[in-house]
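One chain of protein is taken out of this complex; the other chains stay put.
Presenting chain A:
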Amino acid sequence: MIFGFPLLSLSIWLPIIFGLLVLATGNDRNAPLARVVAMIGAILGFLVTIPLYLDFDKMTSAMQFVELSEWIPHFNVHYHLGVDGISVLFVILNSFFTPLVVIAGWKIIEKRVAQYLAGFLIMSGLVNGVFASLDAVLFYVFWEAMLIPMFIIIGVWGGPNRVYAAIKFFLYTFFGSVLMLIALLYLYVQSGGSFSILEYHRMPIPMTAQILIFVAFFMAFAVKVPMFPVHTWLPDAHVEAPTGGSVILAAIMLKVGAYGFIRFSMPIVPDASHYLAGWMIALSLIAVVYIGLVALTQTDMKKLVAYSSISHMGFVTLGFFIFNAYGMEGALVQMISHGFVSGALFLCIGVLYDRMHTRNIADYGGVASKMPMFSAFFVLFAMGNVGLPGTSGFVGEFMVIMGTVNVNFWYAFALASILIFGAAYTLWMVKRVVFGAVANPHVEALTDITFREKLLLGILALTVLGMGLYPLPFTEIMHTSVNDLLVHVARSKL
C-alpha cells in the first residue's frame, strides 16, 4: 500500500465502479455523458497502476502491494491480492489499454453506448483481478466473470456472425475453466483446506496427481492462449468482435492464458511440467509453423492478424517450456509486445473498416496515396509484427530464439521460421492493402486519420518503438521474479 491506498484493489474496483456509473447514465440520449464518465474512469484506472511500477521493489520476487482479508471463512477463502515482477506488468498493460479502447469506440459506437463502454471498464477491472489474485477462488471468480462482458460485447456490437462467435467463445473458455475448478478443489482438499496459490506452490504432490492437474490446467489455459488445437474459437471471435473487443482479446485476454501457465501450471506441478514439456513444445511449434502458414492464406485482414496472434503466442508457450531465463523473459516480453502490436494492428484495421465497411484484403489497394499518415503507422506496426529490429517485436522473439538454441538447435530452427512466415503474411497484406495503385472508387474516397485516431496510433507507435529500442524497464522489473520462478520450477515436488 502506498500512502495508505490499496492500489491493487483500486485498480480492480475503480474501473468496475465507473463501469456501473456509466451503465447508470442510461440510454443513448446521454451518450456524451457516458463517454466522458468512461474516459475519466479509464484514465483514473490507469493512473492508480503507475505507482505499482514506480514503487516496485525489483530486488525481490516476493509478492508486493499485498492485501489480505477474510472473504468466505467457511471455505478459508481470502481476498488476497498481490503482484510480483511478472504480474505487475500485465496489470499495467491492461489498465493502459482501457483508455485506448474507450477512445477507439468514441465515435464509432452509436447504439447502446453506455453498455458498450461499461462492458470494457468492468472487464478491465476483472482482468486486473485475474492478474492480482493470490487466492484460487478469487482468481477463478475473476477469470470466469470476465467472460460475461466479453460475451455481451461480441454478441451485441459484433459482425454478422456474432451470435455464433460469442457462444463459441463462451462455451470454449467455460469448458476449459470448469476442469481447472476441479483441479483447484482437489488441491484445496490435499492442502488440508487452503485456497492460497502460494501455499500450492510449496506443497508436494505425487506424480500421477501432478499430471492430472497439469492436464486440467492445460485445458483452461491452452484454450485462452490459445494453443493448437483448441485455437479455433479465436479467429471467429476476432472477426466478429467490434474493434475494441478485438483489441482487448488480442492484447489482454490471450495473455491471461499464458499467465496462467507461469502462475499455476509450472510452479504448482513442476514435475509434470517437465515431464510434459515435450508435448507443450510440440504444440507450440505446430502453432508457430502451421498457423503461420494458415495466416498466409487468409483473405480477411482481421482473420490474418488473429492467426498471426496464435502463431506468436506459440512463441510464448515455447519460451516458457524450455525452462531457461532467456526463453521465459523473452516470452514475457513477447507477450507485452504482442499486446501493443496486435492491439495496434486491430485498431488500424478498425480505422479502415469504419471507412470502407469491409475487411477483405482484396477490396483495398493503394491506401497509401489517400491515407499517407495512416499508412506510415500501419507499416510501422506491421514491422513490429514481423519482428524487425528496433521494434518491440524483435526483442522478445530474439530472446526466445536465443534461449531455444541452448536447448535444441532444431527447435530454434523451426521457431525462426516465424520470422519468415511472419514477414511473408504481414508484408504481403501490407503490400496488397497499402501499396500499389488505387484499387477502386471507394479507396479513392478515403480520408486520412482524424486527431482521435492519430492520438491512439501515436501512443502505441511510441510504445512499440520505445520498447524495441530500450527494453530494459520491462526486463529489469521481471528479472528477479523470473529467476526465482525458474529455480522453483527446477526443484522437484514429488
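Everything below uses one rule, namely that a residue touches a chain if its C-beta (ideal position, glycine included) is under 8 Å from a C-beta of that chain, and two chains touch if they have at least 3 such contacts; residues count from 1.
Going forward, contacts and distances are computed from a predicted model.
Enquirer: Which protein name, taken from UniProt, belongs to the chain you can't see among "Peptidoglycan-associated lipoprotein", "ABC transporter permease", "Cell division topological specificity factor" or "NADH-quinone oxidoreductase subunit N"?
Expert: "NADH-quinone oxidoreductase subunit N"
Enquirer: Given the contact definition stated above, which residue among A:V178, A:A362, A:L455 or A:V487 touches the chain not shown here?
Expert: Result: among the candidates, A:V178 touches the missing chain.
Enquirer: Determine which one of A:A145, A:L388 or A:L465 touches the chain that has been left out.
Expert: With A:A145, A:L388 or A:L465 as choices, the missing chain is touched by A:A145.
Enquirer: Using the touch definition from the top, which of A:I50, A:V163, A:I420 or A:L469 touches the missing chain?
Expert: A:V163
Enquirer: In the full complex, which bits of chain A touch the chain not displayed? Write them out.
Expert: 26-27, 70-75, 77, 112, 115, 137, 140-141, 144-145, 147-148, 151-152, 155-156, 162-163, 166-167, 170-171, 174-175, 178-179, 181-182, 185-186, 188-189
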